[in-house]
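Taken from a larger complex, these chains appear in their original positions, while the remainder are omitted.
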Amino acid sequence: MATSIKKLPDNEQVLSGNGACGGCPATMALRIVGKALGPNAIMLLTPACAVASMGMTPRLAYNWPCINITFASAGSSASGISNAVEIMKEKGRLQGELPTVFSWVGDGGTYDIGFQALSAAAERNENIIHFCYNNEAYSNTGIQRSGATPRGTWTTTTPTGKRQPKKNMAQLMLEHNIPYVATATVAYPGDLYDKVVKAKNIRGMKYIEILAPCYLGWQFDMAETVQLSRMAVRSGAWLLWEAENGKISFNSPTSLIINGKKEAAPVDEYVMKQGRFNRLLKGPDAPERIAEIQGDIDHQIAFMRERAKITI
Amino acid sequence: MKAAQVRMETGAYAAALAVKSARVDVVPGYPITPQTSIMEAVAGMVESGELNARFIPVEGEHSVLAAAVAASAAGARVFTATSANGLLYMHEVLHMASGGRLPVVMCNVNRGIFAPWTLWADHQDSMAQRDTGWIQYHCSSNQEVFNTILQAFRVAEQINIPVMVNFDGFAISHCLMPLTLPAQEDIDRFLPPHEPEWRLDPAHPSSFSNVTMAAEYAPFRQMLSDDILASIPLVKQAAQEYKDITGMWDGDTIDTYRLEDAEVVAFAVNSMAAELRLSVDILREQGIKAGLLRPRLYIPFPAEDIIKALPQNAQVMVLDRNYNFGHPGGILASELKSVLFGRRNDITIKNRVIGIGGIDLTRRFMADEIRAMMNE
Amino acid sequence: MLELRINGFGGQGSVTLAHLLAQAALENGEQGQALPFFGVERRGAPVRAAVRMSPTTIHAHSQCELPNYVVVMSEKLTEAAVNEGISDCGTVIINAPHAAAIAKHTTWQIDADAIAHEAELFSADGPLINIPLFGAVCRVLNIPQNIMEQTILNKWPGNSGKRNLGAAGKAYNTVKQVSV
Amino acid sequence: MKSVTKAYRPISWPMMGAGGDTGSWRVHRPVVDPQICNRCQFCWVYCPEAVIDRNEITIDYRYCKGCGVCATECPTGAITMVKEED
């Protein structure tokens, strides 16, 4: 059972009056992450909504030491910091607990331009946590396609719908054989909290990806942010799982879908709620388009069900 | 001054020994000819325990410098090295390092750039970085490489600007020469530990390089421009104190040879400037009053020291090992003209681009070039 | 300033030879410089290295155009090496069982392969000829034998050093000038 | 080595309202009815702005952006969104 809401700690690392859109799922998620990490951490950010939201010099909305770095560099810069604090501690120039070094990066900075440095950090098993808050597009520049954009999605660079399915990023990180990989989303704060606490206490490379339904990019009413997050999980469009040392376990409610205790909701409702899909579903080809989206989801569920059986 | 030690070392190994002497904390690295030898030496020192530091073998140069600047922001003393396309690949992060005032020290082992591929020395790689806001030295011997890296850390940490130490591939990096190693206590006296006045510190949370409105952004850039110029006295001080402590001297912002009474002044940097001393001797033997002015500091451009040093009515023969695209000739010539404009109308400047892609620059060849330029 | 060029094939140990000579200069109270030319050559392809010795600081950083001495590690290369450039009345040192004198140049000959064989100095590519050649060149340059030996022992403390001493010494004493 | 200049670095410091008085962005205002509220803290946990007091279930209107997430997630319907009157 995930930690209950009432048991979540009081500390707030995300300060009120930040620069994010109302209802921002990334900010929502970061608040929970902050409760799990606490103040003794160093945050890295690549250009993204999270940067536009953090306040402009000299004002800061996050209550951590933060460093903005070049877009491709989360994996390498985080490695630089974690090596720096460790050697400075060894040499006695730092006192107290080692801070947790974590990157807070969008899907563009994770799936695309930042993937190489991230993959290399995983290969070196650097002692960092990489968070990907995934809003399935380049939101900060106005919604362009990314490697995380699902097939059939409208973006400004795929006006008739993206042709290729998204990368299965969390699985790719899993196949790097790192000690911890997890997926989460804003509708399940207790689940997210527990995963971050777990990651914080594991040495080596950790990857946590958080689905972040963005009303601006996905085109729904901002008040529905958490609803969309929940629908994504219930329809199987987003799967909740974690893997310690390569062993996958699914988290509720995804676990129910995986082990057949519960049917995944058909994707229609989820899709129709979002302008990024439904604007392309007004033509006669709507049924095939929906079927394609449903097909990608079904494939992913079936695949991960099998993949989880490998426990070597 | 404690007893120093003399040994035969390559320029690349001299650089690694300087890194060890500077007690560096973090060294991200990636191989590229001819720089690779430095990283191999450092990796060896770290694994053998000779140097208590972290070597991070990242997956490419953009990541090398990204790891370096971040480690520096965390408060570590950071070194790295690269060459040619490795340096070009770092370009975006070079701007970040200076804009963020992070005192990383990097060796660039000069090599011509792609396309097409060449392995051999010219200066297009580092000179194409002249607008990135880094302080740049050029060295003309193994000993100067060693000495300069130590001086570079001092200056970088004093003024919070990254420093690039350039020297030619092969001609210096793979050239075995005598190297004088000062005693470690002397070096420690010259270069105390890094004490940044700001770092990423959970006890005092603060953020680095958020989005910045013009009203704040412009002053940051102005300060960077001002502080780069303000590093000149620090460069001189570092050279002087290094001399006082170790007895060694390579010049401060500039280095000269037989310049006082010169009518013809060779103007060049890096290893060719060392060879040019011999060319000057040849020309003098031929009855030409030749001399040499070598900017040891390339950025900031030591305009005042050059203006002071140049003899009246001298013909300055600028020998560039790079191209200043969009202008005829090379970059050094153009920068020299710009600083002499309206201030030294007595000077004539002539310019040739030589030694591109590693063309061997011998004392005789360069003496001939200079003689030919005189009759232009 | 004394300038010397080594011409050999990749794998023959020309870089080590150049380094040893530069070391010997230092050992001998002079300044030394070894400056091999690096390219994309593979094992077996022709290679070059420059060596300089001088009582005063060496400022030169170019390859040796017109060296006072040329060391030819394989007689196959003799002609090419000489054509590459040598000062008038420069000296040539050739590794070969027997060698003919080179016109207008003092010529020395040494059978480094034989000596290496004898001393059982081998590498993947055959005999390690750079050790005996080092001895021979030292002799030609009038570097005292003890300096030559000290240089070897500094580089290879221990047994391999000893074995090398023998071969180098033999070469030091058997290298001979070819009469025209 | 100690720095000789106070390097003028692009540094920022934590503060509330780093994004401005975001309360002014509101089009609708969330209003909690304490009679109906059961203190489940759902609104608190989902509020991206951290403007809800988890114990009092009161809202800091200086910064509340009026996104309406709290109202949507409230299981008891204790929160209503009312148009801001300018």
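To keep things simple, chains are lettered A, B, C and D as they appear, and every chain counts its residues starting from 1.
By definition in this document, a residue touches a chain if its C-beta (ideal position, glycine included) is under 8 Å from a C-beta of that chain, and two chains touch if they have at least 3 such contacts.
A quick note: this is a predicted structure, and the numbers were derived from the prediction, not measured.
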{"item": "Full-complex stoichiometry, written in the displayed chain labels", "value": "A x2, B x2, C x2, D x2"}
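Assume only the chains that are shown with their structure count from here on.
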{"item": "Pair of chains joined by more contacts [C-beta pairs], A-B or A-D", "value": "A-B"}
{"item": "Mean-CA-position distance for subunit D and subunit C (Å)", "value": "80"}
{"item": "Approximate Å spacing (C-alpha centroids) for the pair subunit A, subunit B", "value": "43"}
{"item": "Intercentroid distance (Cα basis), subunit D paired with subunit B, Å", "value": "52"}
{"item": "Residues of subunit D whose C-beta touches two or more other chains", "value": "10-14"}
{"item": "Subunit C: positions in contact with at least two other chains", "value": "none"}
{"item": "Footprint of subunit A on subunit D - complex, ascending", "value": "10-23, 25-26, 40-42, 44-51, 54, 60, 62-63, 65-69, 71-73, 81"}
{"item": "Contact footprint of subunit B on subunit C as seen in their complex", "value": "18-19, 22-23, 26, 31-40, 58-63, 65"}
{"item": "Subunit A residues within the subunit D interface of the complex", "value": "5-6, 8, 10, 12, 14-25, 27-28, 31-32, 53-63, 186, 189, 221-227"}
